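Below is one structure. I have some questions about it.
The other protein chains are all here in position, but one chain of the complex has been omitted.
Think of it as A and B in the order they're written, each chain with its own count starting at 1.
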Amino acid sequence: MSNSLTLEKLLLAPVVAFLLVFYVGPIGFDLWASVRSEGGAVSAAGGFVGFAHYASLLSDARIWSSAGVTLVFTVTVVIATYVVGLVAAMTLNRKFFGRDVIGSLLLIPWTMPLVVAAVVWGWLLDYQFGIVNYLLEKSGLISQPIGFLTDPDVALTSVGAAQVWRLFPLAMVTLLAALKAIPQELYEAAAIDGANRWQSFWSVTLPSIRSTTTALVLLIAIWAFGRVFTIVFVMTGGGPAGATETLVIATYLEAFRYFRLERASALGAMVLAISVILTLLYLRASRDRSK
Amino acid sequence: MPIKEGSRESGKLSRRRMLAGGGAAMAAGSLAMPAIAQPAITGEVTFATNEWTLPHTARVLRRISETFSAKYPGAKVREIPYPYAGFHDQMLTQLTAGTPPDIIRVEDPQMSLYIERGFLSPLDDALREAKVNTAGFVAAGKDAMRDGKTYAVAYQSNARAMMFNKALLSDAGLAGPPKNKDEFADYIKRATKRDKGVFGYSLASKSGEVVGMFIYMVPIILGFGAHFTTSDGKPNAADPRIAEGLAFIKQMWDENSVPRGLDGAAALKLVTDGRVAMTLNGSFVLGAARDEVRPLLGVEPSPLPSGIVMRASSWFAATTQAKNKPAAIAWLMHMLEPENQNLIAESERIVPALPEFIKPETYKESPWLKTFVAGAATGVSYLPPGLGSKAFGQIKTIGEEIENILYRNKPIASAMGDLQKSLEANLRG
Partner (left out) sequence: MTEANEAKAGFGTAVVATLATLVLLFPAYWMVITALQGDSAIFAYPPRFWPTDLNADALWSALKTTNVGRWLANTTIVAGVSTLFVVPVAALTAYALSRFRGKVASFSALLIVVSQMMPPVLLLVPYFILFRELGLLDGLLGLILANFAWALPVSAWLMKAAFDGVPHDLEEAALIDGCTRFSAIWRIALPLALPGIAASAVFAFISAWDEYFFARTLIADSSKWVVAVGLGSFVGDYSVSWQQVMAVATISTLPPAILFMLVQRAFVSNLSAGAVKG
């Protein structure tokens, strides 16, 4: 067994070292910055302010509003991306004419540069010139243009849709790989037991892709919660009136609009802490279920 | 253009006096040579601005850099063109990390912060050496000063005036531009033709672009006589004149006379494409307009009551941690040379730091430039006054309430009440 341990260390040590430098280091820097006074992150002249920034963030109504927006955004993006990806993957797992072509085409959202995707979606949904509003009005479905990006009640759905559009190919490809690994015998056995398509989906397909599902859902959730930025920012900038201001965008605004890098670091540290806690809970829950 | 080497001290002095006195015609090709006694001006100067990718501006900057290199052998400008989206973020990152470029572009929101954090190098000695007539600086020159020291020189100061599209006005049956605020509101409504994609007025109203939106809203708000803070930085949101200005904007919005959700570039593009009847904007519009649209545009001072002119400017500064400070500062002084000042005005149709050096030929080609020069002499920045480096953050706070008014139909009085409270809270801490 010591052989295994050595191999384990050999394979993992370099990666651990790398991650310590490139991620834990910056986290350390940000934690340090978060307890410094304004302007004190990189200059020795600043002072130590303890948890002042954290306290001010927690009593800031805007930040709580951002938290709410982030929660809704994360949950809907995760579910929608997974479902769309799964449907696409299951479709591609069957044989049909043109499947290879369709499969390749469905990857295209993934190949579009983020900024371009955001700009194009912005045009499509533009209030006065967008083609979506034009078609809807022309076909008589609506009488006034819809403020896809200008109506606070609709904007989050719009950016969510753009985000899902961009993310689903990853889900599709990952799930397809997992679907392919399911042995045919399991389906045959279920069929013999009298299961119809729906039942075999629940009893064979879903359980077999559990580990991939867990990893994928966690991945998308972490992203939607703590990393997604470009599409939302380019499409709405966090507006209108804060309707799409996620915590990530709020962090960016703190650093580059309010020039409060220290407060932004505190916010980032809190987002990180929440992500870690939620992840640990999630992993524990999924590990328990698979026992 | 041949550059004559500087002559004797006395000759220089008298030439400068003549120029400072009237700013009219200048002997072609004769440039005063600053007496530099310190380290040689040579080597590479790193110069960061997004404008290297803007054809008009890049041409001007390159021309100035060429003559700069000719004047100081061995000195060469290295272009660093960060994209505009995020340009200032990039600069802030590098300034914070301690290794910025030698020359950087600064706009209104960043100026106070950079000066307060000690990022910019004072230029007074160099200005004195080069005998620059600092009294002739546009109003924006003062924004770059703190405690009597000057930290940047203006490249352009774009005051706002009203530009109108004659063809679109006559399409709407209107004889000429509006003369007062009521006509203004009325004309805007009548000139809007949604089915043709024509708007009476153009606004930027996109959230993420805080400054863009502000630049479009403030000319109107200032037009009614007040700003969101008083000149000594006290919150002023409850001022009834602010409410008047916002009501004007809201009315246009509700009547669908303005586009919704566009960013600054798109809002401007509508104007330069000839799809907007009137706008309060800077002279660069005329340069950027399409060829078929330019002859249709006319210029008048804003018809709003207060007569306060808004301006948006940009400066160039030498950073404190520049690797080649002497050359960086020399470039800035070189830009202030009369020949270069006229070059800036003539090529880009904008108002440079020392408008006294704009030649008559340039005025002949662009007569409306006089209106903008007058505006730049007295105009005020769009930043809420008296806030120093906090101004930028407060723009975001103000912008939020404006968005509430426009996008959530929040009553103006209530929004301004909340804004007053927010500003007081923010500025207390």
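As a convention for this text, contacts are C-beta pairs under 8 Å (C-beta built on N, C-alpha and C of every residue); 3 or more make two chains touch, one makes a residue touch a chain.
Note that the structure is predicted; figures quoted are calculated from it, not measured.
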Could you tell me which of B:Thr42, B:Thr93, B:Thr230 or B:Asn256 touches the chain that is not displayed? B:Thr93
What residues on chain B make contact with the chain left out of this view? 46, 48, 50, 52-56, 79-86, 89-90, 93-94, 96-99, 101, 195-197, 209, 263-266, 268-270, 272-273, 275, 288
Which parts of chain A are in contact with the chain that was left out? 4-5, 7-9, 11-16, 18-27, 29-30, 41-42, 91-92, 94-100, 102-117, 119-121, 123-124, 128-131, 134-135, 165, 170, 173-174, 176-178, 180-185, 211-212, 214-216, 218-219, 222-223, 225-227, 229-230, 234, 247-248, 251-252, 255-256, 261, 264-265, 268, 271-272, 275-276, 279
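In the analysis below, only the chains that are shown with their structure count from here on.
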Residues of chain B touching chain A in the complex: 88-89, 92, 96-98, 113, 117, 194, 197, 205-210, 259-261, 389, 392-393, 395-396, 400, 403-404, 406-408, 429
Flag every residue of chain A that touches chain B in the complex, lowest number first. 39, 41-42, 56, 62, 126-129, 147, 149-152, 233-234, 236-244, 253, 256-261
